[in-house]
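Note that this complex is displayed minus one protein chain, with the remaining chains in position.
For reference, chains read A, B and C in written order, and residue numbers begin at 1 within each chain.
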Amino acid sequence: MGNILVLYQSNTGNTAQMAALISEGAQRVDGIEVRSLSIEEATVEDLKWCHGIALGAPTNFGTVPWKMKKWWDDLIEHDVWPHLDGKFGCSFSSAGSVGGGQELNCMTLNTILMNFGFLVFGLTDYTGPAQSAHYGAVQHGEPRKDGEKEACARLGQRLAEWVATYVDQRPEAHPLQQSYPRLPDDYS
Amino acid sequence: MGNILVLYQSNTGNTAQMAALISEGAQRVDGIEVRSLSIEEATVEDLKWCHGIALGAPTNFGTVPWKMKKWWDDLIEHDVWPHLDGKFGCSFSSAGSVGGGQELNCMTLNTILMNFGFLVFGLTDYTGPAQSAHYGAVQHGEPRKDGEKEACARLGQRLAEWVATYVDQRPEAHPLQQSYPRLPDDYS
Amino acid sequence: MGNILVLYQSNTGNTAQMAALISEGAQRVDGIEVRSLSIEEATVEDLKWCHGIALGAPTNFGTVPWKMKKWWDDLIEHDVWPHLDGKFGCSFSSAGSVGGGQELNCMTLNTILMNFGFLVFGLTDYTGPAQSAHYGAVQHGEPRKDGEKEACARLGQRLAEWVATYVDQRPEAHPLQQSYPRLPDDYS
Partner (left out) sequence: MGNILVLYQSNTGNTAQMAALISEGAQRVDGIEVRSLSIEEATVEDLKWCHGIALGAPTNFGTVPWKMKKWWDDLIEHDVWPHLDGKFGCSFSSAGSVGGGQELNCMTLNTILMNFGFLVFGLTDYTGPAQSAHYGAVQHGEPRKDGEKEACARLGQRLAEWVATYVDQRPEAHPLQQSYPRLPDDYS
């Protein structure tokens, strides 16, 4: 019965593609309800509703774009902080280039989530040759390679696994209990 | 039956004082076992044993001191990564001055924990006038004021609450279910 | 003839107070022209004009407030990036509390500046007992203590010194050539 919100801003469609993959991954876990919403669509009710969030935005000039930050800053008008503690969170970002700040952006998105009392995480998994998402799913442009797409999907899946394990109290959902390969020999 | 490890390096005793306060705070939660160990004392078995960790080190030249990093880097010799996923983690640091990098250090300690698959968090609480620990407990020198000491203790308590809530499946331990003031009116 | 821009956003007046102190400090160096402008006042021409910038904003939910980020994101409409390389930059922030993310915010402001090709720096100096500004000037609330005020002023002074030294080619302005105490014995 865990609820997951994939909340994203997309300028060119790249981050939206990541969001779609993350939503698909979250749905791999039974009994999880997923809402994938842009910041234009999502309301504070969606934030309250969720037990876990995947938060994504393009990297603009090295960090979070103003529209995404405004979504969070505007929450000051609602009586939600600090009443959201204990939700689970992760982040994702597309930049225009390798080395474009997508990891830094993910850590800043994680910082916002920590400020709101979220428990944040990344993936230990490798999802393709030399492909990880240790602090969030990072991309230049749109996801193209299988391993890049799976990094997004796996991040959504992991979020769902943590919500299932810890919120729904289903220890069998713990990633260490799963049989799928988390670090295929030919990747790591 | 949740297990908490307070793992610290201390050069001058300041971070050790923070560790002691964090341990005390963790023990406020019934049914939690706490080990407070320096990096000279702790072994990989302590890391495996714990369900939650508070990781602390002085800030040296803006980030994690080499001895603390060596403790983690040396784990490469043990078959623990990536088999520790899903533990809970937080960080603490003392620097020589305000503006000395203690927040940056905490985020780097959090980064190490995320790399190992930990779910990391800070405090939303205010524990004294203008005293928070949103990304870890930060200090210049030793904790002196009540609010500084309580920031450490509360961080340990919060870690214990998350372990109790999520690992021990005791939803009544959730911080939002507690009656103690998390943001006293005269603080926030 | 070096030009310095102190560019700030202030919500409650605290960051504006820091900006005023930074401007004063910059004016300690002869031959430096200083503009102190809020984001409502500053235009892209001010950014082009300056050889050095001190960039400041409150810390909101752990990072840069949306209005400050919008100021930079909107530069996309102007043909300035990547034609600003080689200017000097530093940052400052006030948060509501100790541990409130002001250091993290400064590093994100520094990240924006680096993205635009700025050379960024902090202070090695101690400006009061246990008071530094190694990665930018950080504050909870308004500057009150002498050392806090001097951290702001010294940051502005240092910015002016770098601009004088490196842009105006006045090696005698280098901070290591100055006689004022950078680390008073009773501070460091």
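By definition in this document, a residue touches a chain if its C-beta (ideal position, glycine included) is under 8 Å from a C-beta of that chain, and two chains touch if they have at least 3 such contacts.
What you see is a predicted model, and the numbers here were worked out from it, not measured in a lab.
Between the chain not shown and the residues C:Y8, C:W71 or C:F121, the one that touches is C:F121.
Which of B:S38, B:T63 or B:S188 touches the hidden chain is settled by the complete complex: it is B:T63. By the touch definition given at the top, subunit C reaches the unshown chain through residues 81-83, 85-86, 88, 107, 111, 114-122, 124-125, 134-135, 162, 165-167, 169, 174-176, 182-183. Within subunit A, the residues in touch with the undisplayed chain are 62, 96-104, 107, 126, 130-138, 140-141, 148, 151, 188.
Looking at subunit B, the residues touching the absent chain are 60-67, 69-70, 72-73, 101, 104, 108, 111-112, 114-116.
By our rule, only the chains that are shown with their structure count from here on.
Chain centres here are Cα means. That of subunit B falls 31 Å from that of subunit C. The multi-chain contact residues of subunit B, meaning those touching 2 or more other chains, are 107, 134-135.
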